[in-house]
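The complex appears here without one of its protein chains, the remainder shown in place.
Labels for the chains are A and B, by order of writing; each one numbers its residues from 1.
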Amino acid sequence: MTRPLLEVNDLKKHYRIAGGLFGGKPSYVYAVDGVSFEVARGETLSLVGESGCGKSTVGRAVLRLFDITSGQVVLDGQRMDDASKDALHAFRRRVQVVFQDPFSSLNPRMKVRDILAEPIRNFGLAASAADLEERVGRLMDLVGLPREAVRRFPHQFSGGQRQRICIARALAAEPELIVCDEAVSALDVSVKAQIVNLLQDIQRELGLALLFISHDLAIVEHMTHRVAVMYLGKLVEVAPKRALFARPRHPYTKALLSAVPLPDPGAARNRIILTGDVPSPVNPPKGCRFHTRCPYAFDRCRSEEPELRVAPGEHWSACHLHDLPDAQNPLLAPLAS
Amino acid sequence: MALLEVENLQVHFRTPVGVNRAVDGVSFHVNEGETLAIVGESGCGKSVTSMSLLRLIPEPPGKIAGAIRFGGKDLLALSEKEMRAIRGNDISMIFQEPMTSLNPVLTVGRQIGETLRLHQGLDAKAAEDKAVEMLTLVGIPAPARRVREYPHQLSGGMRQRVMIAIALACNPKLLIADEPTTALDVTIQAQILDLMRDLKQRVGAAIVLITHDLGVVAEVAERVMVMYAGRKVEEAPVRELFANPRHPYTQGLLGAVPKLGSSLTQESSRLAEIPGQVPSLTRPIVGCVFAGRCAIATDICRAYAPALEPKGPRHAAACHYALKEAAAA
Partner (left out) sequence: MSLASDHRPAAPEGLAIAPALPDILKAIKPRTGVTGFLRRHPTIAVGGGLLLLLILVAGLAPYLGTVDPSALSPARRTRPPSALYWFGTDMLGRDIYSRVLYGTRVSLLVGFAVAILASIGGLAIGLVAGYVRWADSIIMRMMDSLMSIPPILLAVSLMAITRGSVGNVILAITIAEIPRVSRLVRGVVLSLREQPYVDGAVAAGTRTPMIILRHILPNTLAPMTVQATYICGSAMIVEAILSFIGAGVPPNVPSWGNIMAEGRALWQVKPFIVFFPAAFLSVTVLAVNLLGDGLRDMLDPRQAKGH
């Protein structure tokens, strides 16, 4: 079996929000609380969940934008969570990022050329000044922007064009993995389609792996190979796309899928509307974290935390319901459409 | 008779780079108890249209022209004082961001009660009772306790419910909802959409729903109007629009949205994209506003702006080439 490009093992990130210099009982936000997954070369893994579930924190941990609380981030067999400065610098070249907001993702005082040249220079990728210019030009071609636009400042571009610049910057380092943190969420429908297509084309052309963080399930289904669903800092389900969208094995995934409004008026749907709100990650519920909103929760869910367990077809899920006889398992009823 | 009739609405803004024709010649109507969705991408003028219905456009730099008739009265001819009596009373509004639309230093009960005291002259006690009643209506648990809480103590979904309670407190005839679920998570959005459908049955107010999300449109609207670059390009009953879009922009929009379940029915395909970008509204546009991005545009389109024409029963589109009656290929 080939080694995965990225492995994340039992990743935890807790933020201290109270207590400090002058004492006081410290309390923590359990933003990410034990998450493990792998991304293969050339693969798209999508991380989905609602705001506050910790999916962006996972992305930023993979980028090593902060120190993680515990766990491992392994790239190509090399641990990156405790890497030295030089190893980290080499690692940064291989993992790049595209953020959500194309307006704050680009330094307003730098020209596009300088924005694109920065990573090329940082990683010493250009052989000469002419090579640098040629690389910048090729990046512009790749993302479908005119070469002469490199002389302009970010505010002279539309949102979609800026997102193209962000993608070009990410590609400048010749990475193997790009973390797309809600990379198309802020864009208008018609522009979103352009950027989604661009990302897919580039991935195919360059053999990139994508960690696609999004709350938009329809886009995820369109883009991805595998999906990992997060709820309150934990993974509740990880599965290949088709298996997950056809037969979700976690009640949260099922509810999430049924909540998406479909652009199909009059479609009859068997909708699960979750009651209440997501609990606070400061005091996550005991037992299964989803039990406070789960329509199928029973006693065991309130006391014992379910573990991710695999079903045929590499379909992982963390739910006690699968210990019940099949006839009593409400999840095995097909998602009506 | 229609509850709201908008005729040739123009909303322009003076900017340092020229006059922005944000809304240019839009006409539509809303019947009593009906839900009309206005769909379009950012900058298409849908929010400006909704704001101008309540005359919430700052003048200057903006200016409104045309006619907005609500129950036979032309709102544009009313004084500011008469307009205030209509806002929050006959016509009320829900905004996208429930946190910034609520006053952080007043309790939820005060904020619901305020509109009631202002428009219906209720005393403090009666206003609070009514506030509790409204919170019950919008499905907030423990309403008697919640009326005394401040907005920051509520979750995003709860705050949007409070916004709806405020908007409905005076039994408005028309509710304008500007992206009411855009800032919310999917599961919370489902709750709010469910609530809106439920309340519509019970309260009977007409709704103008402003959104960019075609899924939301399909779920709650009865009639849809599509806007592009400040113009209305198509209008049809919701099922008709999704089944038979006539304007190339509407067709492009529908093709650009991936459908949930796509992986089960087909091999992954490319999304249909609309090339290019929305034209600048500060420069005059000759011909059809969509011509620059349209696959079937001809010299005729680039020279003459198409008028909105009936293309079927209750179905109109502004395109020289959209076929009448027969479904477009």
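By our rule, contacts are C-beta pairs under 8 Å (C-beta built on N, C-alpha and C of every residue); 3 or more make two chains touch, one makes a residue touch a chain.
None of these values were measured; they are calculated from a predicted model.
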Missing chain: touched chains present in the view: A, B
From A:V8, A:L106 or A:C294, residue that would touch the chain that is not displayed: A:L106
Among B:H12, B:R69, B:H212 or B:H315, the residue in touch with the chain that has been omitted: B:H12
Residues in chain B touching the chain absent from view: 8, 10, 12-20, 22, 24-25, 61, 63, 65, 284, 286-287, 299-300, 302-309, 318, 320
For chain A, residues in touch with the removed chain: 21, 60, 63, 65, 89, 92-93, 95-97, 99-101, 104-110, 118-119, 122-123, 166, 169, 172-173
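Throughout what follows, only the chains that are shown with their structure count from here on.
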Geometric centre distance via CA averages, chain B-chain A, whole Å: 31
Touching residues on chain A, where the partner in the complex is chain B: 50-51, 158, 160-161, 188-194, 196-197, 200, 215, 217-219, 221-222, 241-242, 245-246, 255-267, 271, 273-275, 277-278, 337
For the chain B and chain A complex, residues of the former touching the latter: 41-42, 155-158, 185-191, 193-194, 212-219, 221, 238-239, 242, 252-264, 268, 270-275, 277-278
